[in-house]
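Every protein chain but one is kept in place in this view of the complex.
Order of writing sets the chain letters: A, B and C. Residues in each chain are counted from 1.
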Amino acid sequence: MYIPIILGTGRKGRQSEKAANFMMQETTKAGLESEIIDVRDYRIDATDSTGESPQAKKLAEKIVKADGLIIVSPEYNHGYPGELKMMLDMLYKEYAGKPVGFCGVSAGGLGGSRAVEQLRLVSIEFHMLPIREAMYFSTVQSLFDEKGNIKDESYFKRVETFLDEMIKYIKNNIKGKSK
Amino acid sequence: MYIPIILGTGRKGRQSEKAANFMMQETTKAGLESEIIDVRDYRIDATDSTGESPQAKKLAEKIVKADGLIIVSPEYNHGYPGELKMMLDMLYKEYAGKPVGFCGVSAGGLGGSRAVEQLRLVSIEFHMLPIREAMYFSTVQSLFDEKGNIKDESYFKRVETFLDEMIKYIKNNIKGKSK
Amino acid sequence: MYIPIILGTGRKGRQSEKAANFMMQETTKAGLESEIIDVRDYRIDATDSTGESPQAKKLAEKIVKADGLIIVSPEYNHGYPGELKMMLDMLYKEYAGKPVGFCGVSAGGLGGSRAVEQLRLVSIEFHMLPIREAMYFSTVQSLFDEKGNIKDESYFKRVETFLDEMIKYIKNNIKGKSK
Partner (left out) sequence: MYIPIILGTGRKGRQSEKAANFMMQETTKAGLESEIIDVRDYRIDATDSTGESPQAKKLAEKIVKADGLIIVSPEYNHGYPGELKMMLDMLYKEYAGKPVGFCGVSAGGLGGSRAVEQLRLVSIEFHMLPIREAMYFSTVQSLFDEKGNIKDESYFKRVETFLDEMIKYIKNNIKGKSK
């Protein structure tokens, strides 16, 4: 199974990169194929939303191949980062039928849960299957050590539950599965 | 396929009943098995939310059998009716893996779209699969004639698209299917 | 200033009652007039939503007098309790121009933040002024001792910030103020 991980912020000093790296590490550990799709590599001008840009085509290739998708998103002012939305909006039909799991990231204690809710509604419009389980990386500044290792052991259990559900949704779902 | 239709308001003079009847008629026409689950028949006291009430048990029987679910809900003040939420909250695990489609109803022109969005988020928590297609019954007071026939022909095409997607989600989905 | 506190769940064993009592205690300490409006005392049948019931009239009296409103709500399946919505939907024009602050309650770690977001959208429809600050009572089962005293000291600072903002919104707002 190929389940790429979208890193949904391009901000300098972005803490979400640590969360994305953690998800990448655990996804690989679970025997899944993955890679990080960094929003910084898919920036387009706002005027160019035709899906015909090289960025859109490059993204489309990966999404089409994916069995499912993990989206790591910080919460900015109770919503999602604009650069993430611009990237997601470049495509449409490519997402159809794919299970998607969300990982919220926040400086505060609520784990980006509001951004996750807004993104779930966007994902339904893409005909995706938002899974129930989610990862919430709260107080992210102090959650990882300087080597990027997670300090709270409970996240290993959480990510297991999360990936189990991703796999279950993918297996239950015929259309999204790779042939 | 058995796809019951929840009528999500108990209010006197409820217009949503017409929308539910229309959905029932079209679901049957499409060769699907269905029935209306009227929120009025599942009212519990707020103190009794254990899932052990006769109402909860009766609802559980139907949900467990269902291949998918249609929820018809008016929009009250940008949200869903309280009585619908009380009914849905009686159960949890019974919903898992079932595709669910929403039909919003409103007196105004926006078809209950805000209630639909809020309900979609609730349905994800139930491990359901909210489908992308939705029905929006706007200005419902004048949408049906006195016999309950819909006056706007375009709804026949819309309901076809809606049911096609329901069926597709059900067929694609292994777990929710009846054995 | 009179700022009543709505206790938004009627469930047996409701943990939100502790949060409401804490808010009552702190509101009084801050020199504000308050009282708990318990959703259990305002239950109506779903068919009777005319605003003409004795419950609606009793609620209307309190809301009309209020300078602002505090709503304590648990989160059930990412949404608000049905009994709370039924109570709120009994009235409309009485809410106009009143600042409203939300207190989310949850068994998990996200403090009922999703229910708060959904309720904020409902409150805008009532022409209310939802304040930015909110209280999030996470893992509520272990947050209070057996006497109902809060165990996490940080909540005293939080409630101060919350009430300061409530008061500021009320003072800045001419219409909602008591004459």
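One rule holds for everything that comes next: a contact is a pair of C-beta atoms (placed from the backbone, for glycine too) under 8 Å apart; a residue touches a chain by one contact, two chains touch by 3 or more.
Values in this document were obtained by computation on a predicted structure and should not be read as measured data.
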{"item": "Per the touch definition above, residue among C:1, C:36, C:60 or C:124 touching the missing chain", "value": "C:124"}
{"item": "From B:18, B:114 or B:127, residue that would touch the chain that is not displayed", "value": "B:114"}
{"item": "Contact partner of the left-out chain, one of A:4, A:68 or A:81", "value": "A:81"}
{"item": "Footprint left on subunit C by the chain that the document does not show", "value": "97, 117, 120-121, 124-127, 129-132, 168, 171-176"}
{"item": "Subunit B residues touching the omitted chain (full complex)", "value": "78, 109-111, 113-114, 117, 136, 138"}
{"item": "In subunit A, positions touching the absent partner", "value": "9-12, 39-40, 43, 45-50, 76-89, 92, 114, 118-119, 121-122, 124-126"}
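We take it that only the chains that are shown with their structure count from here on.
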{"item": "Relative to subunit A, chain with the most remote C-alpha centre", "value": "C"}
{"item": "For subunit A placed onto subunit B, the superposition rotation in degrees, Cα atoms, nearest 5", "value": "180"}
{"item": "Whole-Å gap between the CA centroids of subunit A and subunit B", "value": "30"}
{"item": "Intercentroid distance (Cα basis), subunit C paired with subunit A, Å", "value": "34"}
{"item": "Per-residue overlap in subunit C, given as positions that touch at least 2 other chains", "value": "78, 114"}
